[in-house]
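Structure provided below as structure tokens; questions to follow.
For this view, one protein chain was removed and the others were kept in their places.
In order of appearance the chains are A, B and C, and numbering begins at 1 in each one.
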Amino acid sequence: MSILLEQAQAAVRAAQQKALEMGVKMNIAVVDAGANLTAFARMDGAWLGSLDISIKKAKTARFFDMPTGELGKISQPGGPLFNIEHSNGGLITFPGGIPILDSNGRVIGAIGVSGSTVEDDHAVAQAGVAAVRDVR
Amino acid sequence: MSILLEQAQAAVRAAQQKALEMGVKMNIAVVDAGANLTAFARMDGAWLGSLDISIKKAKTARFFDMPTGELGKISQPGGPLFNIEHSNGGLITFPGGIPILDSNGRVIGAIGVSGSTVEDDHAVAQAGVAAVRDVR
Amino acid sequence: MSILLEQAQAAVRAAQQKALEMGVKMNIAVVDAGANLTAFARMDGAWLGSLDISIKKAKTARFFDMPTGELGKISQPGGPLFNIEHSNGGLITFPGGIPILDSNGRVIGAIGVSGSTVEDDHAVAQAGVAAVRDVR
Partner (left out) sequence: MSILLEQAQAAVRAAQQKALEMGVKMNIAVVDAGANLTAFARMDGAWLGSLDISIKKAKTARFFDMPTGELGKISQPGGPLFNIEHSNGGLITFPGGIPILDSNGRVIGAIGVSGSTVEDDHAVAQAGVAAVRDVR
């Protein structure tokens, strides 16, 4: 199973709403189970450089089925996966990417958010994840 | 001036609605005046290969401020811009990409649609353009 | 549903066998429903340049759910999809790539073969497709 467009758009809307409440300008990307872009929104005035980062965060979270920040902990100098970021056309391994699971705990996609501090990015991504409800 | 997210999302919604009415599954991308992705939707079951094409159509339409199909007429063998598709990381020059103008006739972005015949792609893109109204 | 490794390897083995019978040296690639490489074999002495082509043929066949040669008919100069090959990091649109379907007619992957004439490539790809049986 993969995330449906309806679910992906709900995630983007919720993330946008959260970002507005926090007063931050975000790029928000949702990918499906195949790590293909499914829904995307770039808020007015968000950093140009964050567009690509948001998509790479979403893909990274799905590539390894874990929050991007978790991967970043083990890709540090001296860590077991040092410089894994050079794979897959470029990974982003700091917080802001989170897998999206269905009610059976299976990964159906992921969300990636970029535009503020990594704490803000992660919080907005969480709001997106929380908005995904099983449709079937 | 550049397209606002609100306008870009209106364009995506209208294009999605049009595609549903036509019974086709589309990838729909909207870029801003800087040719940066602003809003995107991938309808459930749309061709995998059309994702990249929809984004490239939107970028191509903004890169040269003309519908992609117009550029394709002059990129043919023997034409003045033969194989211009090799530039900018890959252009798509068949129909489905259309610039979006404001009420003063200035290009503020573009839409790219891919997933069916080029005629269908162009029709869905037109529905997206028509939905953009000046917000200011 | 996506092709299983067991099925993909059966396809590669059958294609290899066919190539041996025909006296040709092939690169043989099988991708899954997400267009991800699943099984691959490069026969001793096969053209170096055919490696990438075999993978691109398999991906192209899955990207658009049709044999690569069919896509090539409409990507010719003056055709509706002229120069579509510039999308998705490079497509190959001459024969040798074929979608693989399950018993319900759903595309579960694709095979791409390169190393001889396009007729030979297509024949070897067909032998691969014929070897895939439903496992479930």
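One rule holds for everything that comes next: a residue touches a chain if its C-beta (ideal position, glycine included) is under 8 Å from a C-beta of that chain, and two chains touch if they have at least 3 such contacts.
Quick caveat: nothing in here was measured; it's all calculated off a predicted structure.
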Using the touch definition from the header, name the shown chains in contact with the chain that isn't displayed. A, C
Hey, which of C:M22, C:A41 or C:I74 is the one touching the hidden chain? C:A41
Residue numbers in chain A that touch the chain omitted from display: 34-35, 60, 62-65, 77-78, 80-84, 86-89, 91
For chain C, the residues touching the chain missing from this view: 4-5, 8-9, 32, 34, 36-44, 48, 51
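Just so we're on the same page, only the chains that are shown with their structure count from here on.
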How many angstrom lie between the centres of chain B and chain C, each centre taken as the mean Cα position? 30
When the C-alpha atoms of chain A and chain C are each averaged to a single point, how far apart are the two points in Å? 32
Considering chain C alone, which of its residues make contact with at least two other chains? 34-35
